[in-house]
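The structure appears below as structure tokens.
Note that one protein chain is taken out, while the other chains of the complex remain in position.
Entry: chain A
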Amino acid sequence: MGQVVALDSLLHSRQVWQGRAAPVPATTQPTGWPALDAALPTGGWPEHAMTEILLPADGVGELQLVLPTLARLTREGRPVVVISPPYVPYVAGWEARGVVMSGVDIVQADEQDVLWAAEQCLRSASCAAVLAWPVHADDRSLRRLQVAADTGKALAFVFRDRRHAVQASPAALRLELESTPAWQVRVRKCRGGNPPVGAVPLASGWS
């Protein structure tokens, strides 16, 4: 305790967190869900980064969450890649939500190639958004995707089972979908701010 350190020097060395985060610039990628946009610190999807979406089961509205974004991107003529989806994308349903299907590449990859394909697409910088359903993804491989999304300036959406929620994740945004009692989404982690405490209810609708 003999050494006295001046407070100023400590603060200037930027090793002390002062609790005021730098303001995060607003994103240009709104989610299409006003309630969710309001809850996220950037006001939409984190740009050039990975978003992890955790699901309790298949078919609980995970596509509804991203389809407004895909519709906006494909209408602007920007390509979207869907890598090894669990089911066949049904064109009529996607088109009803405004997606231009000619701009969507559906890639069939084996389990071990999903992450490779996703990384290639993200890194190429010619895809606006990449959706992937990896079966086995560890912290390292997800970090690679995050870096690739940053390099390629693309939106990455990774859909995984809810049981992976306990794992740490390098994703910039982590959402957990809940279908009961109502359709809502919980923000587990978000870069640039504290996650909102409660769940964000989304307007339920199947059509």
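The criterion applied here is as follows: contacts are C-beta pairs under 8 Å (C-beta built on N, C-alpha and C of every residue); 3 or more make two chains touch, one makes a residue touch a chain; residues count from 1.
Basically, contacts and distances are computed from a predicted model.
Peer 1: Can you tell which of "Polysulfide reductase NrfD", "DNA polymerase Y family protein", "Sugar ABC transporter substrate-binding protein" or "2-oxoglutarate oxidoreductase subunit KorA" UniProt lists for the chain that's not drawn?
Peer 2: Of the names offered in "Polysulfide reductase NrfD", "DNA polymerase Y family protein", "Sugar ABC transporter substrate-binding protein" or "2-oxoglutarate oxidoreductase subunit KorA", the absent chain's UniProt record gives "DNA polymerase Y family protein".
Peer 1: If the hidden chain were put back, which of A:Ser126, A:Gln167 or A:Asn194 would touch it?
Peer 2: A:Ser126
Peer 1: For chain A, which residues touch the unseen chain?
Peer 2: With respect to the unshown chain, the touching residues of chain A are 56-64, 67, 79, 85-97, 101-102, 104-110, 113, 116-117, 120-121, 123-127, 152-153, 178-181, 183, 206-207.
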